[in-house]
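For reference, the structure is listed below as structure tokens.
Removed: one protein chain of the complex. Kept in place: all other protein chains.
Chain lettering (A and B) follows the sequence in which the chains are written, and residue indices restart at 1 in each chain.
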Amino acid sequence: MQREKFIERVLLLLALSSIASLALITVFIFLEGFPLIVHTGLTNFIASAHWAPTKGHFGILAMIISSVLVTLGAMVLGVPLGLSCAIVLAEFSPQPLKLVLKPTLELLAGIPSVVYGFLGVVWLVPLIRNHLGGPGLSLLAAAVILGIMILPTIISISIDALSAVPDIYREGSIALGATLWQTVRRVVLPAASSGIITAVILGMGRAIGETMAVIMVAGNALQIPTSILDPVRTLTSNIALELGYASGRHREALFATGIVLFIIIMVLNLSATLITRRR
Amino acid sequence: MSNPAKKSADADACLAGDGASPPGPALPTFIRRLSASWAVAIILGVMLLLSGCGSEVSSRPLSIAGSTSVQPFAEKLAEIYMQEHPGVRVDVQGGGSSAGIYAAEHGAADVGASSRELLGEEKKLCEIPIAYDGIAVIVHPSNPLTGMTVEEIRQIFVGEVTDWRAFGLPAHPIDLITREEGSGTREAFEHLVMAKREITPRALVQDSNGAVREIVAGDPSSIGFISAGLVDERVKALAINGVLPSPENIKTHAYQLVRRFILVCRTAPVGPVKDFIDFVLSPKGQKILEKEGLVGVS
Partner (left out) sequence: MRLSPQLTQTLVKILLWALTGLTLLILIFIIVDISVKGLPQVTPAFLFSEPVDMGRHGGIFSTIVATAYITLLAILLASPLGVGTAIYLTEYTREGWATRLIRFGAECLAGVPSIILGLFGFVLFVLKLGFGWSVLSGALTLAIMVLPIIIRTSEEAIKAVPQEYRQACYSLGMSQWQIVTRIVLPSALPGITTGIMLSVGRSLGETAVLLFTAGAALRTPISLFDSGRTMAVHFYILAREGLSMPNAYGTAAVLVISILLINLVAYTLMQRLMKRYT
């Protein structure tokens, strides 16, 4: 009994330490960043596009817009491609092909983000610059690279969602005379919708949080983009560019940016959980 | 969920001998082995930590952090210094001049490397100049221009002149590249060229000299500024008011855009830090810098 109690105490200690470290980050970020939001005012912080931290201006609007646009662009590319792959793998491909294709597609997940960024600089940026215009380092480049990067996430979670739909649904539909596509479109997809939406939301979370690849291809100009060929700076890139030397209010502003990102991720996670629970 | 513990010993024996036992071999061995390996690993870790403290290698390496302009030169100096002083370790980081000054001030690094002058509050820190370097304004080698005036460069970087047409070249927007705000090179550039005017926010930003050089080397319509010591055959340095950034011109200050590389310490350097700085300032150290493209201070 003694031993039992001791072990339980040890495990409790471990659990508390974990929770403490996780809480540490949250508390740290909020403690460091909140004073800045109070100082500048929330509306000023979020709605002003004037970011000149050395002169006391902390408006992150340009970066919020850039992050949002880059993520949306990534979804526009990633969701259709990813969903198509998932549907083809889960519904339309014969088993041997599926066995080969699935791990091949999961290979994509093993490639680090900096490698994507590098290949983007080497191949994609000159392509955009020579054929579409602008410096090549642009919103478009960032969106394309991110779109490719979130493909594994979307594909694997969608495949899981589609595979989870019981075969009975499919068999019933076919028995009624529907084609395979009609079955997929009207029966399987709706049944798997919550899983697919989760996949999309998680992909979005990954895209918003990506830093290194974006710094390499987005151009990092501090402006609200007027065309997809304009260089942009996202919230994450901004933190990376300035964290080495930021101090005082400036550093608080970076933590405040972290709070904004944290809240965005929390909202995304919450929506994903709620959607899956509703089903 | 309560378990009469006194029965556990019997249950043990019961389970061990029972044919319909739960899956797998006796787990305690597995867990024991795992915990043992963890314990060994932790002990090894502690040993490593202690070895770092006790051995010849000093537990805390001499760390230099800061300017990406200074970094390649600091790396070279560190490499040779470590060859000559086995047992001493010098770690060089980048991060930008402001980051280096900050790190030196707050003890994150022993020495900060900066390619700009200390400003305001920073002046209380100890500064040691180690070299002179020029700031080269670079364009792609295919760009037919060979030189500009300071005013022309300023107009481009403010954003007033946005097209190469203004220089008699085929019309094409100018792709403007600058460094991040904490960069010493940028600060020095603003001081020497911009005459209190701001660099346009529409400029692309990269966080190191090498990165700027990479982009200019790949984009025929681009223009940027880097440390003169880092110019290579993939980019072309423009002559400013007729003067090219050659080492001779930088030494005589015939080339206008010259700035100092300085090492920054929180207090006057002592011990291993002082030894290293003495090395940098010695004839041998200065010769290394000059061989790499800088101009010495001696």
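Note that a contact is a pair of C-beta atoms (placed from the backbone, for glycine too) under 8 Å apart; a residue touches a chain by one contact, two chains touch by 3 or more.
Since this is a predicted model, take the numbers as computed values, not measurements.
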Chains on display which the left-out chain touches in the complete complex: A, B
Touching the absent chain when the full complex is considered, from A:Gly73, A:Gly134, A:Pro225 or A:Gly244: A:Gly244
Selected from B:Ala109, B:Ile174 or B:Val231 as touching the chain missing from the view: B:Ala109
Contact residue for the chain not shown (choose from B:Ala211, B:Ile262, B:Ile277 or B:Val295): B:Ala211
Candidate in contact with the missing chain, chosen from A:Pro112, A:Gly172 or A:Pro190: A:Pro112
Touch residues of chain A, complete complex, unshown partner: 3-4, 7-8, 10-12, 14-15, 17-19, 21-26, 28-29, 32, 80-82, 84-85, 87-89, 92, 101, 104-108, 110-119, 121, 123, 148, 151, 155, 178-182, 202, 205, 208-212, 216, 236, 239-240, 243-244, 251, 254-255, 258, 261-262, 265-266, 268-269, 273
Chain B residues that touch the omitted chain in the full complex: 1, 3-5, 7-8, 10-12, 14-15, 22-24, 26-28, 30-31, 38, 41-42, 45, 48-49, 51-53, 57, 59-61, 63, 65, 71-72, 75-76, 82, 89, 91-94, 106-109, 206, 208-211, 213-214, 217, 234
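Just so it is clear, only the chains that are shown with their structure count from here on.
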CA centroid of chain A to CA centroid of chain B, Å: 29
Residues on chain B engaged by chain A in the complex (per definition of touch): 5, 95-99, 101-102, 173, 175, 180-182, 201-207, 214-215, 218-219, 221-222
Partner chain B, residues of chain A touching it in the complex: 1, 4, 53-54, 121, 125-126, 129, 134-137, 215, 219-223, 231, 233, 240-242, 244-247
